[in-house]
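Yeah, one chain of the complex is gone here, protein chain that is, but the others are all in their spots.
Moving on, here comes subunit A:
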Amino acid sequence: MEHRLANTSHLTLNQKKFIETALLADLRTDGRRPFDYRNLTIKFGKEEGSAEVQLGQTHVMAIITAQLVQPYRDRPNDGTLSIFTEFSPMADPSFEPGRPGESAVELGRVIDRGLRESRAVDTESLCVLSGKLVWAIRVDLHILDNGGNLIDAANIAALAALLTFWRPEISLGGQDSQEVTVHPPEEREPLHLIIHHLPIAVTFAFFNYESSVVIDPTHEEEAFMGGRMTATINANGDVCAIQKAGGEGVLQSVIMQCLRIASVKAGSMTEKIKKAVRFSLYETVFEYLSCSLSLEKDISALHNSGIIK
């Protein structure tokens, strides 16, 4: 009992009261206005298909891996996309190692719904041999630091990682063209996933008086909010998924207002993700070029010194 108390983060009544009174004047504790996002930075790992997203204090890492498996019987021509979450106890003392908590399951489900059921990733192109062999794409989301609004950060991380993921090319050979060869990336150019659109999750927090709404709640605000709504929406304004949690009832007009704001945010967020991805691609190409350039330089130096004839 005592141990459990020590493991939860404690917030004071002072904080609760202050957050509520400041919100009446449209102020938030970190100096944002109600509809401002925190600073977003996207970094990419050395390997393809890994991304690290920082949204204020929140820190999430996504890693994509692919495997050849047998497809589900009812969908012989579709590859699979599955999402796994890992809540590290380092991120927040209330995360317990081992079994996934309620929030871990919810986070996985919300992102899964946004990505899979809106058919953002083209699963038909992941089919190798109908009914026999398809690619299974696995998205691992690691929560490294919990500063609030994990859903949005994890969603952005998953998208950024999916956009930079390459899978090896595959060709079919043999007499009945049933023999599968996997070409290593050195041999044949690996392929990107086909992603039709980017569903962006935008989370709103509701406070229980005078319909105060804020976007991108911090850890503190999440602790005191009455309710929460996550709208997953793409840059075209198509609503892909909505998740409403918490007891607070919300008016229809407020939901419509939230969706309008979300669609604007989704547009700017899509831009940011695409820019970061483009930048990382340039970096890889540049690294490759500078590597080969220096090699050329070395070879010419060796020529000049007469070591190589």
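Basically, contacts are C-beta pairs under 8 Å (C-beta built on N, C-alpha and C of every residue); 3 or more make two chains touch, one makes a residue touch a chain; residues count from 1.
The definition used in the following text is that contacts and distances are computed from a predicted model.
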Absent chain [UniProt protein name; select from "Phosphatidylinositol glycan anchor biosynthesis class U protein", "Eukaryotic translation elongation factor 1 epsilon-1", "Trafficking protein particle complex subunit BET3" or "Ribosomal RNA-processing protein 40"]: "Ribosomal RNA-processing protein 40"
Omitted-chain contact residue, chosen from A:K17, A:R260 or A:K297: A:K17
Footprint left on subunit A by the chain that the document does not show: 2, 5-6, 10-18, 21-22, 25, 27-31
